[in-house]
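Note that this complex is displayed minus one protein chain, with the remaining chains in position.
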Amino acid sequence: MSLMEKVVNRAGGADRPSEKPNNAFFADLIATITDRGRDLFGLRPPRPPQAPGRADALVELCETLLGGKGEASGTAMAQQVIAAYETLRPQEQLTFFEALGEKFGPDEALLDAAVEEWRLTGSETAATEIHFASEPKRQELFRRLNRAANGTRTLVQLRADLLKLSRENPELRRVDRDLAHLFSSWFNRGFLVLRRIDWSSPANVLEKIIRYEAVHEIHGWDDLRRRIDAPDRRCYAFFHPALADEPLIFVEIALTEQMPGAIAPLLAEDRAIIDPARARTAVFYSISNCQTGLAGISFGNFLIKQVVQELQRELPRLETFVTLSPVPGFRLWLMAADDVPMSNEERTMVAALDQWSWMDNPVAAETARRVLEPLAAYYFLRAKTPDGRAVDPVARFHLGNGARLERINWLGDHSRKGMRESAGIMVNYLYDLNEIEENHEAYANQREIVASPAVRKLLKPDA
Amino acid sequence: MSLMEKVVNRAGGADRPSEKPNNAFFADLIATITDRGRDLFGLRPPRPPQAPGRADALVELCETLLGGKGEASGTAMAQQVIAAYETLRPQEQLTFFEALGEKFGPDEALLDAAVEEWRLTGSETAATEIHFASEPKRQELFRRLNRAANGTRTLVQLRADLLKLSRENPELRRVDRDLAHLFSSWFNRGFLVLRRIDWSSPANVLEKIIRYEAVHEIHGWDDLRRRIDAPDRRCYAFFHPALADEPLIFVEIALTEQMPGAIAPLLAEDRAIIDPARARTAVFYSISNCQTGLAGISFGNFLIKQVVQELQRELPRLETFVTLSPVPGFRLWLMAADDVPMSNEERTMVAALDQWSWMDNPVAAETARRVLEPLAAYYFLRAKTPDGRAVDPVARFHLGNGARLERINWLGDHSRKGMRESAGIMVNYLYDLNEIEENHEAYANQREIVASPAVRKLLKPDA
Amino acid sequence: MSLMEKVVNRAGGADRPSEKPNNAFFADLIATITDRGRDLFGLRPPRPPQAPGRADALVELCETLLGGKGEASGTAMAQQVIAAYETLRPQEQLTFFEALGEKFGPDEALLDAAVEEWRLTGSETAATEIHFASEPKRQELFRRLNRAANGTRTLVQLRADLLKLSRENPELRRVDRDLAHLFSSWFNRGFLVLRRIDWSSPANVLEKIIRYEAVHEIHGWDDLRRRIDAPDRRCYAFFHPALADEPLIFVEIALTEQMPGAIAPLLAEDRAIIDPARARTAVFYSISNCQTGLAGISFGNFLIKQVVQELQRELPRLETFVTLSPVPGFRLWLMAADDVPMSNEERTMVAALDQWSWMDNPVAAETARRVLEPLAAYYFLRAKTPDGRAVDPVARFHLGNGARLERINWLGDHSRKGMRESAGIMVNYLYDLNEIEENHEAYANQREIVASPAVRKLLKPDA
Partner (left out) sequence: MSLMEKVVNRAGGADRPSEKPNNAFFADLIATITDRGRDLFGLRPPRPPQAPGRADALVELCETLLGGKGEASGTAMAQQVIAAYETLRPQEQLTFFEALGEKFGPDEALLDAAVEEWRLTGSETAATEIHFASEPKRQELFRRLNRAANGTRTLVQLRADLLKLSRENPELRRVDRDLAHLFSSWFNRGFLVLRRIDWSSPANVLEKIIRYEAVHEIHGWDDLRRRIDAPDRRCYAFFHPALADEPLIFVEIALTEQMPGAIAPLLAEDRAIIDPARARTAVFYSISNCQTGLAGISFGNFLIKQVVQELQRELPRLETFVTLSPVPGFRLWLMAADDVPMSNEERTMVAALDQWSWMDNPVAAETARRVLEPLAAYYFLRAKTPDGRAVDPVARFHLGNGARLERINWLGDHSRKGMRESAGIMVNYLYDLNEIEENHEAYANQREIVASPAVRKLLKPDA
């Protein structure tokens, strides 16, 4: 017990903070949710120095939490574990996670008995029983921790810590598997809320949009405002009620007249703003996941399809829903893959792509285009991973969602990063809600890359 | 496909209804949640007549939903299943549930392989693997259904239907087990929101408070108002964001000066209202679960402890937190149990308890009191279930929560129901947050009934 | 000062109650507004007995409030006056109002000087100056009182008290004039918020809808629910942010296929509900003002036109916006006016209209119809007040709004009240937003009753 006290020095027995009673029924709901909303990135109190036995004490506390006392304490004991976890330093985290992997697995006696019963009867009921008998105890531990005031938030952070340490400690993946399983249930799309992000959104949410943007960096608040406040721009995010001020994933959209082929004009400070009523195309030009601790829990597919519906409702004259996407594996594939149908001369040119300003030379640029466009088509349509999927990770995402590869845009991104990774190419994936199921099936079952005739035509006849 | 079309006649391919983009960030969140809030009890469109093959078609649709097409469709296909389920008639539901039990269990080949691996290696990893390999497919099915707009709500209704049919079809319990497992994860206390219910709460919520009150019936809106709007009354409920207008469980509280011994004065129309600042005692006189479909998912323990904390914060001068509870098993036990230490004469009196107005006769009443008080003490302190727990279900709940049996109140409820079930007795359970863990341990481990000296003294010396 | 203390026994120097700081920006706004929302009709503490000097002390306190101390005290002193006013009994109110009329008028010296200046210069500036110089001091007093937490609410109540006493004390009308002037500025339509009232509205708002319904009584909560929760019914109200839970005026609407001619079928418990998408007509069948203290501040005109726009937006297929209105002055006019073109025989029939069930006799009913329809047409089209306006008060309201008298419905309301007041007749007024300006001008300038050809045709040729 004194060990525990040592570790719980911050929790003080405090239970769930006030969800104050309030006459305003719905306001109360929000206030409650927002009270919980302490920032994952906010200032934390300084962590106490690592101390021998702290991680062990925490493990002991977890065992108590799993017992009857934990049940009786309401949320108080979970609160203590949560508060104590937040003070652990990485080495202590590792010790703690290892214990989770070793001491909180399935109850082997129970499992043995269930397996035996199944061997004897072979019944459906016995098969099902095995499932419940084999549940690792840490799943119940995580569920009990989640009862605490800041539980969900801390567990998401815990998984981020765990994933980091798993890289060098693969045995921790066992622990992660349980956490990932719970998260994919808790963060079920049915529990997510889609919200538009705009200039009237709370600053603590917007700050995270700036921080989490992973595709085309947002350069401060003015840049952000251009992306979310202009009448021909939209931004949507998924939120979970237990993390009300933490976007989980967001997408940035430009409303345009034509399907765009390059990113720079979309983001230019001095671009002409158009009346949304004149837009016929919605361009998803950036999708960013926000929470490391939710890695592998997929939201993107739902987000895009939901937003397409939102936009159709708001702007019925929109006809085309496309992405403007990078091709982040293209250059590497060009340089490294051994099946690239390229002459040595072409190979030399590609190697130097990001090293000189050949783009300014119309002849050189045209030469490069004639070489790279067919190679890009080949990359998408012919190159495959060993198990037959598209090589490009972004392509795998959108094709897996049922989108169609619509257009290859030469020099769509001639930033340094764009040249280095995508050889200056960007592509559009088209989302046609009437065809996504069919497209998906074609890709999933026959590994068929659904692409427009225009893309197909780029392919050299013999490729 | 035409079969499916038959069954999906109401769904029309409609996906999730608008969660309209809106500048008011938090307002949007509420609006969204409330949009979903269609009443479980609202008018439903008339169900189509039972038709051969409709349940089978729905099963087929579920299989598709579990496949790749279901993944690609976003939420559209889940929406169709949800809409189709709502049209099933009981006999079709039964067919559908039977198929869930038979065709959506664990994948036996996977399970076989995992068990084999475990036998060979005996490793923790292999044990964990068994858990995932044995997951019945219906769990993933339910998770996918939950993605639909009204998914959670319909699944809760589906489980209510399932529980009803399980009574005569025990093999359906297999299906229920998976649903119960998911619900206990989804309705984790960390996802619940405590809200005060008062006269400014929405009518559609209040209506449910009237309907769901299970202990002391609420006789219409005026009676409700007396219970939630008077300054010395409180009502709190847990809500889940995905069922924003459906209370899950609620508790009614009276603020009083003394610990009360009878219910009628608390509910009297013409009682004197006291200034909450003068109250020293909070009386939990009614706790009601609301959702049949959430049977067995326990909220009451958390609700009481949370509300104690809320009240302590709002009214720091409150000192005592007690229930005023019925003893619903007492009379039956008196009549039926063979170990009741009662003379034949006493037995005759008890049998007639609810048949004449002996209460009006002071001599008879006093006689009854002298007989029944010691018997009540015996009932609580000595009578046990075969596995050593308290006989009374309400006692099991509160003692399991760590409360203490504080007082036995003769004629606490002399309504017909109170006489018939509780032999006119009510009891107070005391919640002292500092002692609940210890009390719980004593009850859970040593089957000790923690009771006040006053209660113990009622026990006859030889009992 | 001791007098003051006597009168302020309830106010305790308390200033504006908490508008608690709160992270949820908009939630805070609502919470604040709702905190203020103490019910005009809620339980008040018992008023102290009338005491000599209490009204005088209050007057003294008002004088202090108008001085520098009142300015310096922030809202504290206003709070005291407000609290003290709420304790006055009617006789004390009268004394207080009389003082408001006598001691808080314009500053005569200032007024004299301003008038003199104007006589000398005749300048626009001097004319304007007179306006400010002549402002009765009670206007500033009321503005200062409004600064208190519950100020607006109490002032509205004060005016209700004042209007009641004015009936027998006409000199109080001077005071009312200032209050009415302020209210018509404060309750400017630009500050009102239109909200739909439905089954998810707060109970304390709905309760007032039941109480304030002035046209067709609402018989309890079930009846209310039929009127606001059915898919083919709507209810809208105006609210003021400072009285957030007090509807100011509301309108009840039925969505129908045809323009209805009778009220009973609209309100029938067992009527068939229609799909709003099939509705072509919106029927405004009841408009009720809620606050006696806001008598004469007109909201109805704005409410109807705003709701027409709301409905057009929600249901673009609606084509017709009509009322179904009583004719409350018809029967009285029939009986009393000396210019009614009626035979003696007819007169006898009309006198007995509400006394026997002649409606059940088809012959009698047809006879009555033939007599009364032309008389109704005459009543609307020919009968006029001395200043040339329509005799019927409801007609004056709708014609003044620019509506057109569309149809006269025989036996539209055969309830006892309908027979007694309207001789069983109801009418439809048509709101066509494209014609309201023109209709209004015709009525306002030429006293022309704009009516449909069908109504005109009912008029006897010689009428």
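Observations, loosely collected:
Every chain is named by a letter (A, B and C) in the order it is written, and numbering of its residues begins at 1.
The criterion applied here is as follows: a residue touches a chain if its C-beta (ideal position, glycine included) is under 8 Å from a C-beta of that chain, and two chains touch if they have at least 3 such contacts.
Note that the coordinates shown come from a computational prediction; the quantities given were computed from them, not determined experimentally.
Interface note for the absent chain: among C:Pro52, C:Gly190, C:Pro316 or C:Pro362, the touching residue is C:Gly190. The hidden chain makes contact, of the residues C:Gln157, C:Thr281 or C:Gln306, with C:Gln306.
Here one chain is not drawn; of C:Thr75, C:Thr256, C:Ser286 or C:Ser422, the residue touching it is C:Thr75. Only one residue in the set C:Gln91, C:Thr128, C:Gln258 or C:Thr385 touches the chain that does not appear here, and it is C:Thr128. Residues of subunit A in contact with the chain left out of this view: 24-27, 34, 37, 199-204, 206-207, 220-221, 225, 245, 273.
In the full complex, subunit C touches the hidden chain at residues 15-16, 18-26, 28-30, 32-34, 68-69, 71-76, 101-102, 105-106, 108, 111, 115, 118, 124-125, 127-128, 130-132, 134-136, 143, 146-148, 151-152, 171, 174, 177-178, 181-182, 184-186, 188-191, 193-196, 198, 200-202, 205, 234, 236, 239, 241-242, 244, 301-302, 305-306, 309-310, 313-314, 400-402, 436-437, 439-441, 444-445.
Just so it is clear, only the chains that are shown with their structure count from here on.
Rounded to a whole number, the gap between the C-alpha centres of subunit B and subunit C is 47 angstrom.
Centre-to-centre, using mean CA coordinates, subunit A is 36 Å away from subunit B. Centre-to-centre spacing of subunit A and subunit C amounts to 56 Å, using the average Cα coordinate of each chain.
Multi-chain contact residues of subunit A (touching two or more other chains): 22-26, 28, 30, 34, 202.
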